[in-house]
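Everything on this sheet refers to the single structure shown next.
In this view, the complex is presented without one of its protein chains, the others remaining in place.
We just call them A and B in the order they show up, numbering each chain from 1.
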Amino acid sequence: MAIVLEDVTKIYNPGQPNEVHAVKGVSLRIGKNEVVILKGPSGSGKTSLLSIIGCMSRPTSGRVLVNGRDVAKLPERFLTEIRRQRCGFIFQQFNLLRGITVKENIMLPLYPAGVSLGEIKRRTEEVMDLLQISHRANFRVEQLSGGEQQRVAIARALVNDPEIVLADEPTAHLDTHLSEEFLRMISEIKGAGKTVVIATHDPLVYESSLVDRVIHMRDGIILEEGQ
Amino acid sequence: MRRHLFILEFALSGLCRRRYKNLALLVAYSLLIFIISSILFLTHALKREAELLLQSSPEITVQRLMAGRHALVPVDWVDTIVSIPGVIDASPRYWGYYYDPFTGANFTVLGVRSSEFPLKGREDLDPEDCLIGSGVSETGLLRTGDSLVMVDPEGIARPFRVAGVFSTSSSILTNDLVVLKEETIKRFFQIPEGYAVDLVVRVANPSEIDTIAKKIKEKIPSSRPITRTEILRTYESLFDWRSGMVLSMFIGALLAFFIFAWDKATGLSAEERREIGVLKAIGWDSSDIMEMKFWEGLVLSSLAYLTGTITGFVHVFMLGAPLLESALKGWSVLFPSLKLRPVIEVYQLMVLLFLTVVPYMAATIAPSWKAAMTDPEEVIRS
Partner (left out) sequence: MILHPGIVALLGSSAIVNMMMLYSAFAGLRIIRYWDSKSSSALQLSLERRTYLLSSILSFVLGVNLLGLFLFIYTADDLHTQFVGAMCATGTLNANPIGWWVLGMKLVLFLFSAVWIFLNYLDQRTEDVPFVKKRYALLLVMTPLFVTEALLQLRFFLGLRPNIITSCCGALFSENSGGIASSIAGAPVRPMEYLFFTVVFLYLIVALCFIVFQMDFLKYLLGGLALVFLPVSIASIISFISPYFYELPTHHCPFDLLQGLYGYVGYPLYISLLLGTLFGLFPSLSEFFKGRSELPLRRWQRLWTTAGGISVMVFTAISVYPMLFSSFVLEG
């Protein structure tokens, strides 16, 4: 999937004393099956940009083209629809729902999608096999180790078979071993033909060999792009 | 269609996960429905009892007004009334209230002639015999064969042998009743010869009742004819009014509850906010979240409604509404174990729905919208 951002800005609390220009006129093109890194210090606007790319929030101005169609001004429910079909999110803290099982956590994105229970189960089992957590299917997430939780979080991001996987500081709370493990899984995701966008300032991630492009951000603008 | 079921299922699992928070709400909600359903069921059952009671009562009762109060009726009015076309017959009635100083209860004492004698298997009531209602039997600990002692106007205690007790299942009609022979009651209350407490009139054609009542009033200006439907109407408005009053007294409680519900719905825990944010980030729409919240409310309401109505039913029809006795029945101190006939109509259930579930759902609309508007960006940022 190709995503094109044209002159995108994001302003929080416009017109108020605490107005923040988080993204300032960013233009960007993300091609199919690319692994793109958004790199930059804290507060540089990575998360804001990532959530615009992932159709989670709308830019204050500018155009966001998903496969050639401008989605920047779509009503929320259509944005949700696109997000539901095309995007998978991996959060900084795994953000799994406590109190329910691994399987249920992974199934959640499919509930409002209108697919049948059989289909939901089939896809859930598929991603659980892929990430080797089937043996934990009926455990509650708080009974799992950090590494396993990470796999569950990735499985949940993949269950709707998205074209693009977005991750915000995925390794911030992981040790080196788990971070490497994470990169290995990202390379598998890339191998499956998906686009990956990662916001991070962890050298281990942006210096990895599977990264196609690194986009360097500061104060809401793109400083430079590198390989 | 499927997605609604999945969202419902997830709403249920959410309720279970937050069971302590929801349990408090459920208990308060059920209690409220319990109270209101008890009021509605009891009123309705009492109205029903009154209706049944009046079915067997005379079409017209004639009283006499003297100085604006009702006084004893001369028995010779009977002849005047019987001469009105359409009247089958008229007969004097002897009855009164008796305050029992021993138990502090009020009895209704009624005189009967042998012809209308209600005891089966026996020809006649002896002058010293009485029949009592189950209420009287219970307060005085009396059984068949014991004696009921009543003090007459001169202060002389007179014993009456209990010849029978009306069964518990019969209604308000017999509960506080003491039946004596007509001559006995006349003597006991010292009713002067030629006078009765009131007259009852039987009418051939029910549609003529009102006309005949008017004619009686014309012929005997000091009389006060009361028709059966008039009494029924008075009873019904009395009950409606009472239950309306009691309901209004509970308005405070109702409001307090809905504010509580509002508060519960608004005060999302940090955990819950995070969950909603996560759900939205992974592809749930705000309307899906609102639907989830709607299901939560509906499930809670249904549970509370079921619990509340069932306990209300048990309270009113099996336990005799001990908690509402004084508030609603109110006309007599004596109401020990009146068993009401279980009658429930769709109407009562619908009124109950409007008084409880409708405001509850209304109170939770805005908070669940607020919750659904949680920004998913917040989640990835934290």
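Throughout what follows, a residue touches a chain if its C-beta (ideal position, glycine included) is under 8 Å from a C-beta of that chain, and two chains touch if they have at least 3 such contacts.
All values derive from a computational prediction rather than experimental measurement.
Within the set A:45, A:59 or A:112, the residue that contacts the chain not displayed is A:59. Set against the missing chain, the residues B:31, B:163, B:200 or B:247 yield one that touches it, B:247.
Checked against the hidden chain, the listed residues A:75, A:118 or A:193 yield one contact partner: A:75.
As for the chain not pictured, it touches chain B at residues 39-40, 43, 210, 229, 232-233, 236-237, 240-241, 243-245, 247-248, 286-287, 290, 294, 346-347, 350-351, 353-355, 358-359, 361-362, 365-366, 368-369, 372-373. For chain A, the list of residues touching the undisplayed chain reads 14-15, 58-61, 72-78.
Operating definition for what follows: only the chains that are shown with their structure count from here on.
With centres set at the average Cα position, the gap from chain A to chain B is 63 Å.
Contact residues on chain A toward chain B in their complex (touch as defined above): 47-48, 50-51, 56-57, 76-77, 80-81, 83-84, 87-89, 91-93, 95, 97-100, 104, 108-117, 120, 156-157, 160, 168. On the side of chain B, the complex with chain A involves touching residues 2-3, 6-7, 10, 13, 17, 271, 274-275, 278-288, 375-377, 379-382.
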